[in-house]
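Only one structure is covered here, and it is reproduced in the block below.
Missing here: one protein chain of the complex. Every other protein chain is in place.
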Amino acid sequence: MAKPQPINYEDASPEVRAVFDDIKTSRNVPDVNNIWKYLARDPVTLRRTWSSVKEVMAPGALDPLVKELVYLAVSVTNNCGYCVASHTAGATKAGMTEAMFGELMAVVGMANETNRLVTGYRVPTDAAFE
Amino acid sequence: MAKPQPINYEDASPEVRAVFDDIKTSRNVPDVNNIWKYLARDPVTLRRTWSSVKEVMAPGALDPLVKELVYLAVSVTNNCGYCVASHTAGATKAGMTEAMFGELMAVVGMANETNRLVTGYRVPTDAAFE
Amino acid sequence: MAKPQPINYEDASPEVRAVFDDIKTSRNVPDVNNIWKYLARDPVTLRRTWSSVKEVMAPGALDPLVKELVYLAVSVTNNCGYCVASHTAGATKAGMTEAMFGELMAVVGMANETNRLVTGYRVPTDAAFE
Amino acid sequence: MAKPQPINYEDASPEVRAVFDDIKTSRNVPDVNNIWKYLARDPVTLRRTWSSVKEVMAPGALDPLVKELVYLAVSVTNNCGYCVASHTAGATKAGMTEAMFGELMAVVGMANETNRLVTGYRVPTDAAFE
Amino acid sequence: MAKPQPINYEDASPEVRAVFDDIKTSRNVPDVNNIWKYLARDPVTLRRTWSSVKEVMAPGALDPLVKELVYLAVSVTNNCGYCVASHTAGATKAGMTEAMFGELMAVVGMANETNRLVTGYRVPTDAAFE
Partner (left out) sequence: MAKPQPINYEDASPEVRAVFDDIKTSRNVPDVNNIWKYLARDPVTLRRTWSSVKEVMAPGALDPLVKELVYLAVSVTNNCGYCVASHTAGATKAGMTEAMFGELMAVVGMANETNRLVTGYRVPTDAAFE
């Protein structure tokens, strides 16, 4: 297997095009992002992943902006460059301002710091949390 | 050095008590959580960490509930048991319902999944994100 | 210390050349991959790492393809770009097809997702697993 | 929200019971593992996660044992205790012997080691991998 | 919000300049590294982060070289490319030789390996460590 290559709309099979069409309609965009073009190598994973993302990111008890902020926070913690770029864009589209971004990064940084302090000091869970 | 041991209020130095007092006042709680009792082993780290957490978690462009949700999302991603327990409690205090928790976990799970798909497929960043 | 630089065969010491020669013979390749050229900066680590990799990746209860798939799964989880590229190549050489790659990524993604759901929900270990 | 609590079959809603029944039938087990009892707090996530796991772990280009070994490798890398326990059981059911487990752990350990060496030495990707 | 952009000294506000000046004086450098130019987007985070780094990295029970080695070890484990580059430079300035770097990477690699072996084998903590 060589390095994975993207599949563009014009070269896609009908089942892949159907997913691409649903992404474009749902998000009101002229083309899908690179992640979908690469997942198209495996139509089963493409369909399942899009279907899951669509369900998970829909408005619910949490609004779409909060969900995008959380997605970005996880992507930063996992050090995933593509994901940081795409979810910064996604969160911005959902309403994230630069001030929100700054506070988000501050919280993400602090959480990563205190998570390790807790581990290093071997802090036992408070009875009140059980 | 033996296993780290907590320092309770009654055994704390004046500088540690001052931090504990500020935590109790700021959060309107009768006692501080275990993390602070363990960090009290190192008063410099205790003071700096509390001061930073207080600043970072204050209301701003993001409200306190969103910040707690993000803190919990990072703690789950880092697999920190104590942090998950304490920030589930913190988020609940800030207004998280069980429905919000369910959606939050769904987003965190999905982000961790797609972060790896992106890495495995070596997806390049879309020009639009740069 | 400046940025680490690789050592090529023609500039290598006899002890480094001996490791390079063994890699080339064992893998039947005309040159070693970049990782070995960089580890050559520290001949002790070069020798130990190659010796360990050679032992660990040899056929045994698990065949070489399975071992390469696992290596790739770990590299994706750790978000190591070089490692993903080199072990995609390694797995392909050992027989990985694109269909296998697709399923592998699907499993890696799912495992990363459910790992976090378990942590977030604080699921206790079933008695049957102990 | 208090600490998440499991939902047992006898207390489950019809939609949750339908998922539990499918898990029990598909895996030929008398009861579901704890993860499903906790995810039952959020029936949407329960249904989506089970549906995805069922699809991803089905026999395909990779056989079920290989998929379980990969799941375990990821769980070890993420340091998820519950996941290690449950997927050691799952892999064993799929045919993993103790010899296979030993070799699997050796590969996982080695991959985690070399992933970091590559990062520390800043090894550039070989042209042949692109 | 577009992709974050750095703020250079000549375009910086007085409060940002004050932090930049302190960094340049404390480290005796003509300009600050990129991280500070990006954090300058959020002056509150810039000030708090620099203040914390300055306090944490000052000579104390551990000398500055040891602290830089630890910072580099964490950065490698987290697979942060920028951080590896900047802390390799920082450690070198504090006295790290190439021989030290080689041994540091060897320890980091080994720790990452045995951390996973312990998790995979589910090793319980020795009574003597409690």
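Order of writing sets the labels: A, B, C, D and E. Residues in every chain begin at 1.
Please note the rule applied: contacts are C-beta pairs under 8 Å (C-beta built on N, C-alpha and C of every residue); 3 or more make two chains touch, one makes a residue touch a chain.
Keep in mind that this is a model prediction, so the values were computed, not measured.
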{"item": "Shown chains that the omitted chain touches within the full complex", "value": "A, B, C, D, E"}
{"item": "Which residue of D:34, D:52 or D:79 touches the chain not shown here", "value": "D:79"}
{"item": "Hidden partner interface residues of subunit C, rising order", "value": "3, 44, 48, 52, 55-56, 129-130"}
{"item": "Chain not shown, touching residues in subunit A", "value": "72, 76-77, 79, 81, 84-85, 104-105, 108-110, 112-117, 119-122"}
{"item": "Sites on subunit D contacted by the missing partner chain, in the whole complex", "value": "79, 85, 88, 91-92, 96-99, 101-103, 105-106, 109"}
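Here is the rule we go by: only the chains that are shown with their structure count from here on.
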{"item": "Given subunit A and subunit D, the chains that contact each of them", "value": "B, C, E"}
{"item": "B-D or D-E - the one linked by more C-beta pairs in contact", "value": "D-E"}
{"item": "Chain centre separation (subunit B, subunit E; CA means) in Å", "value": "21"}
{"item": "Centroid distance [mean C-alpha coordinates] between subunit C and subunit B, Å", "value": "34"}
{"item": "Per-residue overlap in subunit C, given as positions that touch at least 2 other chains", "value": "3-4, 41, 45, 49, 77-81, 85, 88, 97, 99, 102-106, 108-110, 112-115, 117, 119, 121-122"}
